[in-house]
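All protein chains of the complex are present and in place, except for one that has been dropped.
Naming follows writing order (A and B), and every chain is counted from residue 1.
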Amino acid sequence: MDITDSVLLFLELVGTLAFSFSGAVVAIQRRLDIFGTLVLGVITAVGGGMIRDITLGVIPPMLFRRPVYVIVAAVTAAVVFALCYFRTEALEMVSGGIYSQLIGTMDSVGLGIFTVVGVSAAMQNGYANSSFLAVTVGVITGVGGGMIRDLLANRTPVVLHKQVYAVASLAGAVLYYWLLRLTSIPRFACMFIGAGIVILLRLLASHFRWDLPVVGKRGE
Amino acid sequence: MDITDSVLLFLELVGTLAFSFSGAVVAIQRRLDIFGTLVLGVITAVGGGMIRDITLGVIPPMLFRRPVYVIVAAVTAAVVFALCYFRTEALEMVSGGIYSQLIGTMDSVGLGIFTVVGVSAAMQNGYANSSFLAVTVGVITGVGGGMIRDLLANRTPVVLHKQVYAVASLAGAVLYYWLLRLTSIPRFACMFIGAGIVILLRLLASHFRWDLPVVGKRGE
Partner (left out) sequence: MDITDSVLLFLELVGTLAFSFSGAVVAIQRRLDIFGTLVLGVITAVGGGMIRDITLGVIPPMLFRRPVYVIVAAVTAAVVFALCYFRTEALEMVSGGIYSQLIGTMDSVGLGIFTVVGVSAAMQNGYANSSFLAVTVGVITGVGGGMIRDLLANRTPVVLHKQVYAVASLAGAVLYYWLLRLTSIPRFACMFIGAGIVILLRLLASHFRWDLPVVGKRGE
């Protein structure tokens, strides 16, 4: 396992942890019990990768073949649940004003990482020269997990209403793809840059509440 | 590219446009911003085809390989958004009484076209003699995009509550399949007939508000 593979696995596990965290916090807010929290955490974490693998013909999807993803996601959700259950201050963090920032930050980290992981998977499965395919698969991998989480939890999917959500993923995917193709920057460094730009764009958009055009303030 | 292939591509692009239009209008009604509108338009337009291709083993699905579908869908959604944003009369059309008819009509056009496109795809991928498979894949392709749109927008899926929705798709799929198998009518003509009958059935059902049995008017 060379450094790139190690970095890829490391990033995947961080992304799994981040998305499972966001799923678990949503579950706790919804007053789900311990099992519901585990299920939502795991589905959020592995959902995007499952769609990616089915799309690329990686059958059965990785999540079924390498238990590590499900295990990391389940442990993360269990720890979040336990913290909130036993520590009042953790619960207050989750319930209080910091709540949506917590989900938002973790969700952005997952979005950034899974975007570049998706592009990587497409390129390694024979589509290194298909820019459109690699980028689109990257975006779907990035937004998939959060979309499933929000559907199950009956929230408006972040991909539809958060500022520059899919666009941040798109920017990171394009940047990562072309850095790899056009420069000699090592692949693991490109990954950090690609994922970093997604996270940065999301955090900037959240922090400054970039206002985007909305139709119908006048109508109806 | 013979005439049938040209007609097929033409129909696919019209279906893509129609479904993206319906997704964009739903998004504008939900007060989504410009990006949310683009995302919902694109997902509505390519969702059914993605399910169809995964089902038939066409991997990666066409939408990843031919950018034209995503581009047409994104441009359509952007134009709808811009029209409603800059032209009060367009917004009033969308907000006013004509609103649900607009979505309904575009949705019916997409339903009809994607139904026959789905049957065609199944027949061209080696299942020309499997009537049940071809028809079922056609119906799934037809109803898939609208189903995903409504799930994401948190509306009751049209396939569950609109009069003769799945049944219209089923009728068109069966008609198209058997016209092709049993008659010598050219394929592109069969497509127009098949898609046309779906659209006609949907419009008639909407216009006359065909009342179908509902249980429980008395109970509870």
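As a working rule, a residue touches a chain if its C-beta (ideal position, glycine included) is under 8 Å from a C-beta of that chain, and two chains touch if they have at least 3 such contacts.
Given the structure is predicted, the values throughout are model-derived calculations rather than measurements.
The missing chain lies against subunit B, touching residues 54-57, 127, 130, 132-133, 136-137, 147, 151, 154, 156-157, 159-161, 163-167, 212-216, 218-220. Hidden from this view is one chain, which touches subunit A at 27-40, 50, 54, 59-61, 63-65, 67, 70, 81, 84-85, 88, 91-92, 94-95, 151-154.
Quick note on the criterion: only the chains that are shown with their structure count from here on.
Work out the mean CA point of subunit A and of subunit B, and you get 29 Å between them.
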